Structure formats: C-alpha cells, structure tokens
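A protein chain is absent from this complex, but the other protein chains hold their places.
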Amino acid sequence: MITHFYDVIIQTVCRLLIPFIQVYGLYVIAHGHSSPGGGFQGGVILGASFILLCLSHDLQEMRKRLTRRTILIFCSLGVTIYAGIGFVCLLLGGNYLDYGRLHRILPVDSVAARSLGIFGIEVGVGITVMAVMVSIFLDLASEEKVREG
Amino acid sequence: MNEISFPILIIVVPLISAFFIILVGLLRRDLCYPLMILTLSFSTLSSISVLKEVLWGGTIHYRLGGWLPPWGIEYVIDPLNGFVLLIVSAISLLIGITSKRMVEREFPEKATFFYCLFLLQVTGLLGIVVTGDLFNLYVFLEIASIAGYALIALGEDGAPFASFNYMIYGTVGACFYLLGVGYLYIATGSLNMADLAQILPSLLSSKVVLIAFAFFMVGIAIKMALFPLHVWLPDAYTYAPSAVSSLVAPLTTKVGAYVMIRVALTVFPPAFFIETLPAALMLRWIANGAILFGCILALAQKDLKRMLGYVLIAEIGYIALGVGFGNRNGLTGAILHILNDALMMACLFLFVGAITYQGWPRKMDQLRGLHRKMPLTAAAFVIAGLSVIGVPPTCGFFSKWYLVLGAIDSKEWLSMAILLASSLFNAILFFRVIEKAYFESGKEHGMVQRTMEIKESPLTILLPLLVLTAGVLSLGLFSGKIISGIIRFAIPVYFK
Amino acid sequence: MVSAVAALLILLTGERRRNLREGWTLIASLIKCLIVVSMIPAILHGKVIEWTLMELLPGVSFQFRVDAFGLFFATLASCLWIATSVYSIGYMRGTQSMSQTRFFFCFALALHGALGIAFSANLLTLFVFYEILTVSTFPLVAHKETDEAISGGRKYLAYLLTGATLVIFSMGITYTLTGTLDFKAGGFLKGFGSDSLLKLLFATFIIGFGTKAALMPLHEWLPTAMVAPTPVSALLHAVAVVKAGVFCVLRVILYVFGPELLSALDLWIILAYVASFTILLSGMLALAQDNLKRRLAFSTINNLAIIILGASLLSPSGITGSIFHIAAHGFMKITLFFVAGAIYVKTHKEKVSELDGIGISMPVTMASFAVASLGISGIPPMAGFISKWYLCLGSLEAKEILFLLVLLASALLDIAYFGPIIYHSFFKKPAVGTPSGMAEASLWMVIPIGVCATVSVFLGISPNALVRFFQMATLAAKSVLGVD
Partner (left out) sequence: MELIIGKYNYWIYISLMMIGFYAMIAKKNLVKKLIGMNIFQTSIILFFISTGSKIGGTIPIVEQGAQVIEAGQYINPLPHVLMLTAIVVMVSTFGVALALLWMIYRKYHTLEEDEILRLRR
C-alpha cells in the first residue's frame, strides 16, 4: 500500500523529530506514576513515532528496524513483565499486584517499592501498547492476515 | 503459595500463558499445544479446589493489590460463580484437548495465534465469572468477545462477515452494559458488587437506577443472545471453525446467563427485579418467545450446525425463563441448566466438529450411514440429543423438571405448555437427524464410495466427546447431589 | 440390573461374533428371570424389598421397591424375555435382517426399562425407565429401515413423547401439591388440592400413560407399529411396552390416586366408560382387518382396555382379575404373535385371507394359535378364562351390569375375529400352487411358540403353579384396597 515516496522535507523533519518523540514517550512512561501520563499514553506516543517513521520513509525501512518477530516478542514481553511483577508479589506472600511486598527483594522500603512496582508495571504496559499499535498498523498496511488486537 | 490466591491464579495463569504461547510459538511451534493444555488443566484443578474451599469455608474475597473494596478491584467467589467457574474451566479444557487436530486440519499456519486467542477467550470467560466488580466485568466481557470475534473469523467462507455482524451487535451490547455501569456509578459512587448490593435497596425509587437496570438487561441480553437480540448467533456459530464453535457456543452464552443472574438477582435486590418492576414478567414473555422461535426456526434448517445454533437460542430461553419465574424452583432449574446446557451444547457442537473433521458434510440429508462409520461419535450425538429433548435419565430432563416446577409455582401455565411443547419440537429435530444417521444406511450409489474411507474420529477428539457424553448421562443421576450440595447455596437468600 | 450390562456386552460384541452376542442375550435373560423369580417367596410373605440408589431431587430419590404388583409384572416380562430372545434369534436368522446388533442391544435396553418400571418406587424413577423404554423401542419399530417402518417409528415416538410430556406436567403438579412422588398402596393424593384440579390431574395422567396403553382414541400408533419385525411386535404387545403402559395406568389408579379418592371423585366411572368404549370399538375394528398382525393389534387394544376396565371397577375381584389378565394376555398374545411371525418367515403371508389350509402344513404352530386365541376369548380351561371370570365377578361386585355385558360382548367379538382364522387354516383347502406337507419354521421359533401356548393352558388349569402369578395378583389387589 505504502510505496516509496521521496520528499526531502518530510524525511528530514521526521528524522529529526522521531528521536525526540521517542524520548518524550519514555518520559511519559517513566513519570507516569507521579504525574499525568503513564504506560498507556507513553506507549501510544512511542508507537506513533514508529508509525511516523513508517509513513515518512517506507515499510521496508521500518521492517529493518523492527521486524514482525521483534514486535511479537515485545508484545508478549510487556504483558509478561506486567503479570510477572504481580506474580512476584504473590510469591512474596502478598496479594496479586501488592507492590508493597516488593521491598523484600528490593533494597528500598515499602513505599518506594510500591512506587517502583508501579513503574515496572508502566514499563510493561508501555511496551505492549507500543508493540500492539505498531503491529496493527503494519498488519493493515502490509496486507497481511488477520491477527488479534 | 497460599491457597487463598487461587482466584487470581485462575485468571492470571491463562493470561500469561496466552502471551507466552506467542513467544514459544516463535521458537518451537509444537510446544504451544502442551502449554495450553497444561494451563487449562491448572485452571480446572484450581477451580475445583476453589469450589471446594467455597463450599467448606464460605465466600472467598480476594483483593487485587491489597486495595480494600469499594476502591480496589475485588474478586469474589461464592457458590454460584464457583459452580460456573468449574463448568467453564472444565469444558474449555475438554475442548482445548480436541482443538489440536482440528487446528491442524483447518488452519495449521495460524496455530500459535489460535492457541493464544483460545486462552484469551478462556481468560475472559473465567474473569467474567470471578470478578466482583462491575467495570472489571465489562473488561473481561470485552476480552472474551474480542478473542471470540477473531476466533470466529478464522472459520469458513462467510466467517468474517458473520463475525463483523457479531462484533457490531456485541459492541452495542457491551456499550449498553457500560452505560449501565456509568449510571449506577452516578447513583451510588461504587462499582463493587457487594457494596452496590448494600447501597441499592435505599435507592430503588431513583430513575437513574431504573435506567441503569434497563441498560444492563438489554446489554446482557445481546451478549447472551436472548431472543429477539439473537440475530448474530446462528451465522457466527455456523461459520466458526469447529474447535471455536464448540468452545464459544456452550460457554459464552452460559456466562452471559450467569451475568444476568448475578446482576438481576444479587447486585440488584431480587424484590426489585420481581416485584417492583415487571422485569421478571417481561423476561418470562421474552423467554417464551425465545423457546418457541428457536425451536421453530431450528426445524427449518438444513445445516446441522445452524440448527444447533437455533436450538441454543431456545436453550438460552430456558435459562431466562427459569430466572424470570423468580422463584426457588425456577432459579434452581436455571442454574442447573447452565451446567447441563453447557455440557449438551459442547457435546453437540463437538459432534459436528468431529464429523466435519472427518470430511463428512454437515447437511442433514447427507448423514446417512453415519453410525456405521463413526459409531461412538454418533452414539454421543444420540445421547446429547436425548438430553436436549429432556428424556430421563440424561441431565436435560432434570433441569427441565425444575423449570416445570417453577412454572407451576408461579402459575405460568402458558410457559409450562411452551416448555413441554419445546421438548416435542426438539424430539422432532433430533430424531430427524438420528433417523438419517441410523436407519437410512448409505445404500445409494456413490454415497458408499465416498464414505468408505471415513473412520472414527481420532482419540483426542473422541475422548473428550465421550467424557462429555458420560457427563450428560451421569450428571442427571447426580443432579440431586449437585442441587443439595452446590446450587442450594448459590441461590440468593431472598428465595429461601 | 442385568439387562443393562447385557446390552453393553451385546453392543461390544458387535456384528462379527453373532453366536456370542446371541449367547449374551440368552444368558442375560435367564439370569434375570432367575433373579426375579428368586424374589417371589419373600414377597409372598408380605415383605417389601427396597433399594435406594441416590437422591434425585430433594424428597425424591432414585429408588427401587419390589412389591407384589411390581414383581408380578417383572416376572411376566422376564419370563417372556427368555421366550422372545430364543424366538428372535430364530426370526432374525430366518429373515437375514440387518443391524442385528442394534436390534439385540435395544431389545435388552427395552427390557431393562420394563423391569425398571416394574420395580420403581416412585413416579420419577418410573418415568425415567418409562422414557428409556420409549426411546429404546423406537429403533426396534423402525428396524426394517423402509419408509413405512420409519414413519411407523415416527408415529410411535410422536404419540409416546406427547404422552410423556403430559406425564411430566402431571408429575410436576403432583410434586408441588404433595412434595412427594413415592407410590403408596391406596394412593397418596388424598386430601391435597381441589376436586377440579385433581380431576384435571387424573385426566392428564391417564392420557399420558394411556397413550402407551393404547387406550382409544390414542391407540393409532399400535397398529402402525405393526411394520416392525415380529419379535418386536411381541415385545410391544405382550412383553413390555403396552404392558408397561397398562402397568403405569394401574400404578396411577391404585397407588397414586387410590380407590377411595377415585370413587369419591367419581372418576372411575368415566375411565370405565372410556375403557368399555375401547373394548367394543376395537373388537369391531379387529373384525375388519385382513392383515393378521393388524388384527392381533386391535385385539391387543381390546384386551388392554379390559385390563383397565377391571382396575377402574375398584372392586377386589376386578383388580385381581385385571392384574392377572396382564399375565394371561401376555402369554397368549405372545403365542399369537410368534405364530404370525413364524408364518411370515416361512411363507411370507401376512393376510388372514391367505391362510387357507396352513394348519395342515404347520400343525404345531397353528395348534398353538388355536389354543391362544381360544384363551383370549375366555374359554376354559385357558388362562384367559380365569381372568375374565374374575373381571365379571368384579363388575358384579361393583354392581354395574353394563360392564358385565361389555365383557361378555367382547368375548363374543374375540371369538368372531379369531374363529374364522382357525377355521380357515385347518379346514379350508390351501390355494392351488402352494406346496403341501409339513413345513414348520425352525426349531428356534417353534419351541417358544409351543412353550408359551402350553403355559397359557397351564395357567388356566392351576393359576398358582410355577411362579404363583395368581397369588401375587391377589396380594397386590388386597394391599391396594387395604383388605387383609
């Protein structure tokens, strides 16, 4: 669907913008538990940056940097991080997602552990959202077969 | 690991392994299936232990992240959802076992995604049952539905279109449900079911609550394919791949029925449902319509699977009818029928899956000589069919019996007539198929030729089918135990 | 229960090892008969054997109870099963029929159902077996797999399932009214519900079970089901199916409603009128049939109605007579059907008008036929005479001369439709072209015929011999009426 399309202005501007967008996305993820934002929003921003890359250059360029396989791995990795943290809390004797318990394995106190736990979750969510966004886009753009959202 | 964390593990383990399967699938595709079976067996085992726990020690409350309700999300397991939980996990395990061969035959290249989606669907269904929070229920409802849309779309020619229609209906249903949640939140400021059940009785005169209730009912009715909102069902289930339809058909609608019981009778006070509003009355009439309509349209079908779809609509009518009677017997019948119907439908759809797997056509008039080629499969169909008709000692009879008692208790003679007539309709339906399968042996020329190679289905399909059949046969005899051991506790206190 | 196991064994043995399969049938029938018979002495001493399997519903369990009435029916069914299985082996081999495994499987299952009905301790258990019997008989009726057979099967199912739904309805009401479904001699419904409700209940019960008992106007399935192979007809008419229907009707009359309630509500007279109507009409219809089996079918309807009439008279002799008639009619009718089957296997003749001179070529068979048909007409010393005698006594006890007349008229009708057959077969010259000389059917078939005919004579001479049928019948009647 998307063919190679040379436009110096678009390509240059995007090349300049994309790193900043990505850093901003990471910021939103990282700062999510103490200000507006979070894994979801950050993930969307990250995903959008890849889509922008794809739009400004072409699909092959995108493929080079982020193969389908990698996307899939990211997708499940994020969920695994999310669920894994919850699981660790469970193993540590608390309830599921009871981050406070994490202080037993982390060198910090309970409150900070809670904060870190939420951060970990946000990272997981961010990765997943990014991967899913990109993969939906790619699937639609590259005329591939059906997959889940 | 303490035993009390089983409620969450039931949900989380399938969820994690659903995504884990994608990872595994990239490396070793053949490991996906064992992983899925392992997960499902874990769910089944833990739901058995949870049910035991609940029956011995009373309701389990599990707080996610340690937040106290009504702020945090709470998972609550009482006898009612413990019971449904066991049904869902056990049947999905059985269907999961069968799925391998069918997947290999129908879409081998998508096996990884299939297993992932399958587990997601099961996660969603289990989540709906376990959760004690209305919004969380919505999320799980959508997880199950979205996985369902994608799974159904894997099927035959018409599947994507049928799935799209299903999606439009399903989304409207889910949105209505969400609106109901919203209005309820406005009125009460809480989303926790137990909390709501305490707040609501004082707010019943509020119009907001009334609207919320109406939205809930319509939304759930769409999800459980209650007549006249059933239009998506026959198409979707007919075109779905066999492994999918035998998972989705018995469980999704039953879980919908569970949600209806949960919302109408435990979140809202039962008196509101039965006495204040004519809701129970309306439900009765709708259910009457559903039963009649389902049976009559089923008569008109030539495709076996589509016929089963309409039978399913009628069966949903039974459950709704039992709830609509609003008395003890009716409700017992409805809850028992959730179990029985799940078994019967799994058995029937699996039968269709098994014969399609062997390349047998699904058209009714082409079933000749089936019993010679696939005797056990055909026998399973006969038994499940008898159960739908309501012939004792199969389990279908006992739930019907309770429904009849419920009808007598609430003096609904018309409903009773319809109940009885529907079993006659079902008799026509199923004996028509049985006659074809058993008596008109493949005498015609050509038919014999083609059917020569067809053998009994492979063990992984046959075994679950036979287990289900045995369940249909024996659970009927144990229904007294089930009722006095489980369902008795599952019925809201109001009815005692 | 032995026959369920036997059914499974038969199914497993399958088509390949025919002898083994048939062996199972025979062994099972013998064992079953022995078990049933072994219970007789205990029951005759007034004991009641109970066996509870599990609780089906609160207050209603899956329970068996062996009482005199049930045992009576069980003994009859299991004795006749032996005869039928011997005969059906011969018949099936004679006609080279297909799907014999299915046939024997369903046959065993049907017997299982019949004995279950006999020993059920409550309505629900009874209904479970009632449905097993119904469903397992369907493949038997449709066994020939021709269009005619299948439509016969359909009709059979349509009638019986409709009846069954009515039974569910009435059971539901009974359960809601009384909270129990256990049979009790003399009835348990007394004192519950309004009169009109009870009348309605009675009507639905009788219509429900009456379908199986082929009570007019619900008899239509029975002649249609005559397309079935002869052993099946024998099963339908003599051994299990219609007898089970009658048994259920009697259970309802005597053990659910009870004589007192029925006479208080004046329901018995209605039932008696319906039965008499059936008796007369079916007798006349039988006259008009040319197909031998159809004629026998109407004769069955006639006799079933006689049984119900006897029970509905609610007098001690009437009940005794009607219970005894179940056995007497069973033995005689099975003989008749066996004969019809033997003729069909040997000569492929089904019409009465074709039977000229057949008594000369098949003397044993036709002699048995003569004995049995005379018995049905109620001529001493056959078994039929005893039951009819008691039935007549019963109607006198009930002071209803009308029904006495009906009974006598039916005896005349019986002679009228059986007489010509006997006459033709023995005294008319065979049609030209048929081979003369002895041509009996195979021994597998002749022996059961002979035995059954002998038994029906034997029962007439000493009704208490062997398994003490008569004593059981009296015992049951007494327990129902509360007389000692």
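Worth a mention:
To keep things simple, chains are lettered A, B and C as they appear, and every chain counts its residues starting from 1.
By definition in this document, contacts are C-beta pairs under 8 Å (C-beta built on N, C-alpha and C of every residue); 3 or more make two chains touch, one makes a residue touch a chain.
Because the structure is a prediction, the values reported are computed rather than measured.
Here the chain not displayed is in touch, across the complete complex, with A, B. Contact with the chain that does not appear here is found for just one residue of B:38, B:186, B:296 or B:459, B:186.
Touch with the chain that is not drawn comes from one residue among B:80, B:93, B:122 or B:178, which is B:178.
In the full complex, chain A touches the hidden chain at residues 34-36, 40, 129, 132, 136, 139-140, 143, 145-149.
Interface residues of chain B with the unshown chain, by the touch rule above, are 135, 138-139, 142-143, 146, 149-150, 153, 157-158, 160-161, 163-164, 167-168, 171-172, 174-175, 178-179, 181-182, 185-186, 191.
The rule we apply is simple: only the chains that are shown with their structure count from here on.
If you draw each protein chain as a dot and join the dots that touch, you get a simple line with two loose ends.
Taking the CA centroid of chain C as reference, the farthest chain centroid is that of A.
With each centre defined as the average position of its C-alpha atoms, the distance from chain A to chain B rounds to 35 Å.
Chain B and chain C have Cα centroids lying 43 Å from one another. Between chain A and chain C the centroid-to-centroid distance comes to 78 Å (mean Cα coordinates, whole Å). Interface residues of chain B, counted against chain C in their complex, comprise 386, 389-393, 397-398, 400-401, 404-405, 407-409, 416, 420-421, 423-424, 427, 431, 435, 438-441, 477-481, 483-484. Against chain B, in their complex, chain C makes its touches with residues 53-58, 60-62, 98-99, 102, 124, 127-128, 131-132, 134-135, 138-139, 142, 145, 149-150, 153-154, 157-158, 161-162, 165-166, 168-169, 171-173, 175-176. Contact residues of chain A toward chain B in the complex are 69, 72-73, 75-77, 79-80, 83-84, 86-87, 90-91, 93-100, 145-149.
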